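Take a look at the following structure, please.
Apart from one protein chain that is not included, each protein chain of the complex appears where it belongs.
Right, chain A next:
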Amino acid sequence: MSTSKGSAGTGLVERAGIFARIVLATGGGYAVAALATALLSVTLPLERSEAVTTATLLSFAILAGVVVLVFALHSVPRAAGILFGAILVMGLGLWLAAGPGLFVGGAP
């Protein structure tokens, strides 16, 4: 989404950009927050219930932060890159921390 000149073509590009940001902010934001919650729940050096509570309480701040970030960044591909990077790293971390058994058990 570069500078807009108000022409129909740019309007369309701009709309597509906004749509992409909304999808990234909601879907990507929730994915990042959910993965962070899951990862922190099994990695925080606390009792199990405390780790889950801490992670869940933080998750909504993380989600809000991601939404602000997605709308603040200048380029959509950059925002998408950061989000997918975070999802990949955390997904890998979760795999290593919780083991593959987690995914066999099936999420609700």
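The criterion applied here is as follows: a residue touches a chain if its C-beta (ideal position, glycine included) is under 8 Å from a C-beta of that chain, and two chains touch if they have at least 3 such contacts; residues count from 1.
Just so we're on the same page, contacts and distances are computed from a predicted model.
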{"item": "Undepicted complex member, UniProt protein name, chosen from \"Cbb3-type cytochrome c oxidase subunit II\", \"Xanthine dehydrogenase small subunit\", \"PepSY domain-containing protein\" or \"Glycosyltransferase\"", "value": "\"PepSY domain-containing protein\""}
{"item": "Residues of chain A (touch criterion as defined above) contacting the omitted chain", "value": "1-4, 17, 21, 33-35, 37-42, 46-57, 59-61, 63-64, 67-68, 71-74, 94, 98, 102, 105, 107-108"}
